[in-house]
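Single-structure report; data block below.
Rather than the whole complex, this shows some of its chains in their spots.
Letters are used for the chains, namely A, B, C and D, taken in the order the chains are written, and counting of residues starts over at 1 for each.
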């Protein structure tokens, strides 16, 4: 089991649904939503939150810098 | 404890490990989904924040998709005529030697119309950082061929694939400028994975540190994607880039003096 | 006869090509035509609109402030163009995504559920042809046979197999118009 | 009727170039005219007619490629939009100074500087008075329809070879981006070497013929006395253009008491304004200069007995109005109405301007 637990917050209104975070996540946390945001994009969201290790990969690769990443020692 | 409450516990100030730097403005970027320009902007902003040089940094934006870079980074900016950013940066750096001056240029801007300006700025060893975004196409004008477009690549002005026999081989700019004594640091990076982004950040930081030490010109090429111009999705674009661009434009540092 | 039309909506709705097919149809019946898009910044996305004029006489300005007909496909365009329809003119719109319906009472207003019908047909690309059909119902300024000829002329050979589907969509549009205000 | 199509103005330029036997196009992308080169690239004329199409490294390179190609006696052209045309200024004056025929297309956008990409007519001065240095003139054609975008390619080359002077098509995004019905010209074959010899043998640098003098394409004469003589020759040529090749069009001028003068897309808008004004009972006509140089000075002067005031309508802050005033020379009031920076005036506001600036007087 991972030593850290993580979580991300996506600014869904600003997300452009490019999917780069999805492929960058080592633990397959993120998916694009079925629904669209105000701009018509399928925004990213944590589909599998438990798997998040807070590695920041998604945040780093997001071109629109709409992901904030948190990480805590696994309890 | 449900998953949601657990997440809510994690999401708190003290656990914050990655957020948008304040040097990035809140203006929504006009770039297409997945555009590498966004990642590069962010990385530059982070370096400026970390080095605490927001009040001393002047960016010079090109004509290209990043013409509006000034809308996104909260620093002073000059918007240059197509290809001429190195000339603006030359004067700016010489007139204000204590400032951090960088140009941000696309491949059309830097390698085609601005070829003379970049070569001469590199040769003179101006004390600036050049951020060169090579997406192998003219993004802004609708996807025409650039000097860096790959052999056979389809663009609006090479609709049957670039014919290098008649248009020349894709130009390896970093290789070229690394030969000029005026350049101190020449590196080719990318930005498609977290690891690549971290490396890119180190490179850009090194560039600005070189400026501080008045070492001369740092040239940072970033091989990037243009999903609109390439007519692929952002993730497909990354794959195409890895398969086609990286072999021709190998990543790594060419010069570090 | 001169008909001055604005077609306005989102970038991906086929606004420009609808206008183009309409204009080509006009040519097929020997009319003068003009098709004038608004072209945006050197960037992607956003709204699109096109002014199409069909006339028996030489066309003067391709850029207009007042229109005989407005075909409106999103809210932004409704806000922008509703007031530009000539008194007695025509407004045709798809209510999908419209939050503020038209308010004028000096024009003819028609609705057509283009998006819904396209979904029904299982092909979102038929959307603009359905709308075109709707327009031809309320203003039959070009004959269907000329639309067909226009399609033949404007589509590359390899897409000619799609023409029957397009005609079907147009027919569907013709059949699906709902009158809101008829002067 | 020939080959009738619905096409964009920009695309038609490309098509017309191929069909009129153009030998070479050299350009650099810029909105709103990149379709010209893109259409050429799709059409692959190198396989059909042998025409050379090359994306140059810059506008500066492109115009100098044109200089090289024109020097060979070939029909060559380039196209760009405002900032790119500014970069070509040196090359253009060199073409004029070396008396070379060539076609330059400017699909004007709003300026100054990088400006906007929307249509404008604010490069009139640059085109007509000379963006480059020295006393030279371009032949400037202002199409007002997609059909004229087609026709003026051939016409531009014709005039350009007639006078051995570069010609410019001055248009904008309205005409460039709009589609209209256009009747394409029939294909003319490219000139053979023999034809070039006959047409341009006395100056084309395509290889010195045994027994005849070598040809030199140059704009240099260090001897200023000779340079002045050469300049007199240029001026005589410009006077001949004014004598013989002014082109213009009149709408509803027979009974006009007022006159719009407008070119290109503004003229299209003014046509509508004439209709609207006449509905209101204002007897206004439109004189449309087709050649901006040579300018229809005489034709405007001929209207002076009849009209009480003139409104020059341009998508600029007031450029062509100076040529109207120079023609009118104080005989009747001349005013300017313009929207600019990328904004297109509506036919209605043109009528309002007429009422306010001319009738209101």
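To be clear about the criterion, contacts are C-beta pairs under 8 Å (C-beta built on N, C-alpha and C of every residue); 3 or more make two chains touch, one makes a residue touch a chain.
If you're wondering where the values come from, they're calculated on a predicted model, not measured in any experiment.
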{"item": "Subunit stoichiometry in the structure file as a whole", "value": "A x2, B x2, C x2, D x2"}
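Convention: only the chains that are shown with their structure count from here on.
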{"item": "Chain centre separation in whole Å, for chain C relative to chain A (CA means)", "value": "41"}
{"item": "For chain B, residues contacting two or more additional chains", "value": "32, 140-142"}
{"item": "Numbers and ranges of chain D residues touching at least 2 other chains", "value": "31"}
{"item": "Contacting residues of chain D [partner chain C, same complex]", "value": "4-6, 31-32, 116-118, 173-174, 177-181, 265, 268-275, 344, 346-349"}
{"item": "Parts of chain D lying in touch with chain B, wherever the complex brings them together", "value": "28-31, 34, 37-38, 41-42, 44, 54-55, 57-59, 83, 113-114"}
{"item": "Touch list for chain B against partner chain A, complex", "value": "3, 6-7, 9-12, 15-20, 24, 28-29, 31-39, 42, 191-194, 197-198, 227, 233-235, 238"}
